[in-house]
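As you look at this complex, bear in mind that one protein chain is not there, while each of the others sits in place.
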Amino acid sequence: MSGHELFQTPWNFLGLPQKLSNPERARGWLLSIPYESTTSYGAGTREGPAAILAASRQVELYDREFGSEPAMEYGVHTTLPLNLVHRSPEAMIQSVEDAVAKLLSGSEHPKVLGVLGGEHSISGGVVRGLVRALNPDPLVAVHVDAHADLREEYEGSPYSHACAAKRIQEVCPIFQIGIRNFSAEEAAFMRRNSNIRTVFSEEASDPRGGYLRDLARFVKKKHVFLTVDLDGLDPAIMPAVGTPEPGGISWDRMLEIARTVCGNAAAVPVFDVVELAPIPGFRAPDFLAAKLVYKLFTYTLLGSRRITTGRRGNHG
Amino acid sequence: MSGHELFQTPWNFLGLPQKLSNPERARGWLLSIPYESTTSYGAGTREGPAAILAASRQVELYDREFGSEPAMEYGVHTTLPLNLVHRSPEAMIQSVEDAVAKLLSGSEHPKVLGVLGGEHSISGGVVRGLVRALNPDPLVAVHVDAHADLREEYEGSPYSHACAAKRIQEVCPIFQIGIRNFSAEEAAFMRRNSNIRTVFSEEASDPRGGYLRDLARFVKKKHVFLTVDLDGLDPAIMPAVGTPEPGGISWDRMLEIARTVCGNAAAVPVFDVVELAPIPGFRAPDFLAAKLVYKLFTYTLLGSRRITTGRRGNHG
Amino acid sequence: MSGHELFQTPWNFLGLPQKLSNPERARGWLLSIPYESTTSYGAGTREGPAAILAASRQVELYDREFGSEPAMEYGVHTTLPLNLVHRSPEAMIQSVEDAVAKLLSGSEHPKVLGVLGGEHSISGGVVRGLVRALNPDPLVAVHVDAHADLREEYEGSPYSHACAAKRIQEVCPIFQIGIRNFSAEEAAFMRRNSNIRTVFSEEASDPRGGYLRDLARFVKKKHVFLTVDLDGLDPAIMPAVGTPEPGGISWDRMLEIARTVCGNAAAVPVFDVVELAPIPGFRAPDFLAAKLVYKLFTYTLLGSRRITTGRRGNHG
Amino acid sequence: MSGHELFQTPWNFLGLPQKLSNPERARGWLLSIPYESTTSYGAGTREGPAAILAASRQVELYDREFGSEPAMEYGVHTTLPLNLVHRSPEAMIQSVEDAVAKLLSGSEHPKVLGVLGGEHSISGGVVRGLVRALNPDPLVAVHVDAHADLREEYEGSPYSHACAAKRIQEVCPIFQIGIRNFSAEEAAFMRRNSNIRTVFSEEASDPRGGYLRDLARFVKKKHVFLTVDLDGLDPAIMPAVGTPEPGGISWDRMLEIARTVCGNAAAVPVFDVVELAPIPGFRAPDFLAAKLVYKLFTYTLLGSRRITTGRRGNHG
Amino acid sequence: MSGHELFQTPWNFLGLPQKLSNPERARGWLLSIPYESTTSYGAGTREGPAAILAASRQVELYDREFGSEPAMEYGVHTTLPLNLVHRSPEAMIQSVEDAVAKLLSGSEHPKVLGVLGGEHSISGGVVRGLVRALNPDPLVAVHVDAHADLREEYEGSPYSHACAAKRIQEVCPIFQIGIRNFSAEEAAFMRRNSNIRTVFSEEASDPRGGYLRDLARFVKKKHVFLTVDLDGLDPAIMPAVGTPEPGGISWDRMLEIARTVCGNAAAVPVFDVVELAPIPGFRAPDFLAAKLVYKLFTYTLLGSRRITTGRRGNHG
Partner (left out) sequence: MSGHELFQTPWNFLGLPQKLSNPERARGWLLSIPYESTTSYGAGTREGPAAILAASRQVELYDREFGSEPAMEYGVHTTLPLNLVHRSPEAMIQSVEDAVAKLLSGSEHPKVLGVLGGEHSISGGVVRGLVRALNPDPLVAVHVDAHADLREEYEGSPYSHACAAKRIQEVCPIFQIGIRNFSAEEAAFMRRNSNIRTVFSEEASDPRGGYLRDLARFVKKKHVFLTVDLDGLDPAIMPAVGTPEPGGISWDRMLEIARTVCGNAAAVPVFDVVELAPIPGFRAPDFLAAKLVYKLFTYTLLGSRRITTGRRGNHG
């Protein structure tokens, strides 16, 4: 049984061996924030990061689109998860900002930081931490979601999951994709606010993808914070979210969005994937989320070099 | 915390405040019939109505298609659920007829009555109650389902779920959509019976929707009883049914059917949505059903005014 | 079908008819607080109150111990659930205090208020609301739990579920039963604090129940706030909790505790039952919790009259 | 791999080979009646018989109490399940009577017929079929249950699950064990009806088992119909029932009851085990039910020979 | 109740009566191999065959595509399941070969043998048994899957599920469809091996289905072994597999593949459907698999006569 290791690889994203997952070597780092505090319905997003890590160990490293094993090239370091703070949502978001800033500005630091939620409210802290550490200019956000998340406050808190995009657009312009549920208040805010561009789900699902040109323009030569609330995807493939809205984005559309962002932006130093609420015994959503995170690392870390060249030629 | 209520809204459809959910004010009423007695496989439809009510409290009131919060305009009253009668399916269906007739002919009564099943056999009682109370003329039925439900009797009862459409077409002509499973006996009955028009699932799934013109003609200026067996939808988005048949209708197709009916009929005084059998821990189907019921109330109550004008211009 | 009602009773605790569940008539009121924000593991206690209400509709009104249908005598009003506040745990606990105080001091008010959690942190607000409204003197607390819940703060918040008893004993002396898990810090606090009496689980499970005499003395002629964290019960009968500790209290022991409290106290104006985290598809714990809440209403409302007379003679 | 069969045994109770499971040879027959029509809460008992059969294939044939493999001695034939009739509960119960009478009076017939429910209402048909075929005299019934099931009718039907014992005691005297839930109407009926002897759950759980002497007297030299509603057992070991009432019978108590009945009766020609409502993914209750059915076959078929001799000496 | 049978049909595929399911009469035989030993993640495929049989009893016999009840024409015999061998995967695969060869070469034997897994590794034994019994010439394999399964060995075994196609292509050329996950090693093997033709998932999902012409040529006038790993289908409709890869084949595409194979091949003497790992409480995938198996029997047994004539004309 030569060539067969007696013990498994460490418990990290993709099950990478130590030489690819140590912080010195790895260009991608992954931070878990299993925070769930303000969720209304369908609890469980605190279990999301652990489920994504577990599923990622079954994801094949080889990527047909690249014709190689991208993670072998860049490496991913799985950091320790963030501790929870329950003094207030505000305190927790501050802690997220602190952690993200600390990771990005250390002497050892990732080229791309991926963050796993937990509820979407963490994204407000993530983007603030990004700005504090790197102050990228110009910075824009791309936001995939079923909900506009543009409430000023919700259930007494401006740091509710329902206010995630509101907090982000206070920091930088935002391009929303897949939106199909919002309030009258949010509808009014969208109409009058030039900082926000919203692509509703019908348009986002259109196979011709006309809006991708707008997206490409929006991110062109900019630094991008990409935030993916998994409920932006269609419930047929992603039922494991708190409020699964019919009529969402398909897997192929999701990858096109990511390719468009990463193929046009100057850089995507941070992305997050949030709101997976695993359904016990039902693993397909966990697996999809893990695969998406791997794809996002690959696009953000290798993308500017390769994606823009026609990908179809690489198969088999 | 000004502007924030200390207590929640009552436990009703959409979580509407008392002023919108009281029977005097509300133009839509919703009756739950958690009846399950003749189901063959995959129990649980008795839990359907409660799951739809619970999920409806998470549905956003704002509707992009209308650019407003339609329920604020018409109100919905959630009646007490019907009591169960277990002397025989016949007695239960009689009780359904009695209840529907009573609600529709009271001095206070709804403009549109929505009914939640429970198993599909209730629809035979619903249509009889509608006729007894209002005797609308001409009356036709539109029936979304995976199964033809045209058996004369099943497991000894003419009031089985498998006979639902047979009982309806004894009352009025019926237009079936999404059908993809039936018996040789039913196939023969369909062929020889001019009272029945069947659109099979392949045709119903065709994005060009040619059959919608036939449907529009069928309901034109007529009173319509709309009955939706949720297994007509594709199992990818609606697995929570007793016999989930592959190859069903998508969410967008379902809404097109509803718009076509409500935009052309003289009135849709009653609709039902039946056969949700909630899967514990898996909420996407409950949420979809709740959203569908809300859409049906909106189309049936506001539709003649607005839907026929091009809806696409209303977004954002 | 004379004598058979066409429609069901309203959706309230025990499914009581309107004449027994209206606030004017009912001597017991039940407030749901579906709050879950600081839970560490095993989410879902936000679903607890709804599951208890649903299960309670299957509980038989007749009680062998009393030889009657106690709820027919005293009535129970199910209030609207408390709205959630997510500004901070502190703000939520304040809202609990406000609601409890308001309900207890209204011109119409219950003789006994039952409260359903949600996480245990609410109890700190419940006892403060009780004091503010009624200022009962002397007041003591009886606390059934697996955990001491005596931390000064946890995950940054003094209003965490892990601090529930710490907050209560700041208001009044506390008698803890069934405890089997705590930290070194809590062990030290218990030893040095005369305000706290702790009966560990082995002693609480002893069928001879020697500690019940101490409990009787502790509550004698006092006003009692009774707080039951369901994880105090044994996981064999109550697995639906966040951290199910082996070695807990049986159903019979739990009833003995309640009888001892209610048979000796001057009054039990408020009790709560918290931390049910329903397991989808597994209803036994929900049903047990519903039955316990009914028993607590009966003991607190009828207990001083009857329990002390030998109950065994009443059977059959 | 000599001695190893290429194919598995047929899909029957205990996975017995053809030579032990054919109707000519087998002295025990097992009839499944997957009927569920009048259940109020917690659906699923229609899946009970199939789950018991599946679990039985994992039950070890060797029985320590007998020091042998009893099924190898008597054989069990698994009949085809009864077809469902949904014209009315009355028609279904008639069909149960017909089937039981037919099986018991055929030229080939079992010495003991076991029946698997399905809901408890079937027992009324089972006992009538027994009387019609064999007219055993004197006949008594022994009934393990959490509920008295003595309602005259329920939800409009005298053949509801809640009336099972009422229908049985119209045929013969009945001895109820483990009862802990009933209505005021049933309490009155029990008090005034000499045909019924009720052992409540506290008494049934008493380890000294004083009531077993009464039970022995009750069945002495009589023919017994034994009917076990699994909710008579404690929810800790049997949560898979519609209304799991805390405070039930343990596994050891259940076996003592069965031994007492079979060791004293003249014969137990028919027994049934009803109301298993399997919880998906949770097999312990299915397994327990399968083991109980095997024990009941052994006690009823071999019991008069061996059980009364001290069983403890047989171990190991 | 004339015409209504008292007892159900036997527990076999489709619930066929004895006269259609006995081995003399039936032209299709179905062998279950509930083997699971080398699975990495997401256990449960050992439950697959039983779940498919259970679901098949709900499948309607009438097939719209054929305008008849095909199973009434050809009959299906459900054999006893294969016993498991756990000495080694090699020994188990040998046992599969033995069983398949034995069934195909008996004096009574099926025209088409369907096999249900269990894990995909069994297919290596199935194809070897086919060759040993019938030695069809020329023989090719058609393989639907998400994974290439072309590893030489995996976790120490050449008979792992991850090597299924590697073992098959040692016997005959193979045409793979729906592949979307494989290793670098497998990519290299595919490129250099002319025995393998791979249609990746994007191409397989293309509604124009250009690759179907290649497939038709590949199987033209040849004997075909068709092996379907259900994870080739999209997780939206088939989440009940070990590693559900996003981006799979739809139900309609799956049927087109089967029609193309059966309409062009000389014969399809054996097919298998493997890797269903049922999700407790979630039946849609079981039902789809059962329906697929029925379709495969129909296409393989009746296909050469009818499918090539335009099927669309047969509806209704």
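By letter and in written order, the chains are A, B, C, D and E; residue numbering begins at 1 in each of them.
As a convention for this text, a contact is a pair of C-beta atoms (placed from the backbone, for glycine too) under 8 Å apart; a residue touches a chain by one contact, two chains touch by 3 or more.
All values reported here derive from a predicted model rather than from experimental measurement.
J.: Where the complex has a chain not shown, which of C:Gly15, C:Gly28, C:Pro110 or C:Pro280 is the residue touching it?
T.: Going through C:Gly15, C:Gly28, C:Pro110 or C:Pro280 one by one, C:Pro280 is the residue touching the chain not shown.
J.: Quick one: which of B:Pro34, B:Gly129 or B:Gly281 touches the chain that's been left out?
T.: B:Gly281
J.: Just one of E:Asn12, E:Thr38, E:Gln169 or E:Thr227 touches the chain that is missing; which is it?
T.: E:Thr38
J.: Just the residue numbers, please: which parts of subunit D touch the chain that's not shown?
T.: Answer for subunit D: residues 1, 4, 57-58, 60-62, 64, 67-69, 234, 236-237, 251-252, 281-284, 287-288, 291, 315-316 touch the chain left out.
J.: Which positions on subunit C touch the chain that was left off?
T.: 40-42, 156, 180-184, 186-187, 190-191, 198, 200, 202, 234-236, 239, 243-247, 279-282
J.: Determine and list the subunit E residues touching the chain excluded from the picture.
T.: Residues touching the hidden chain, for subunit E, are 36-38, 40, 43-44, 46-47, 83-91, 154-157, 160, 280.
FYI, only the chains that are shown with their structure count from here on.
J.: Over half shared numbers or under half: where do the identical copies subunit D and subunit E land at their interface, same or different?
T.: Homomeric contact, same residues on both sides for the most part.
J.: Could you please state the distance in Å, as a whole number, between where the Cα atoms of subunit A are centred and where those of subunit B are centred?
T.: 38
J.: Could you put a whole-Å number on the gap between the CA centroids of subunit A and subunit D?
T.: Each chain reduced to its C-alpha mean, subunit A and subunit D end up 56 Å apart.
J.: Can you list the subunit C residues in contact with two or more other chains?
T.: 1, 4, 83, 85, 91, 280-281
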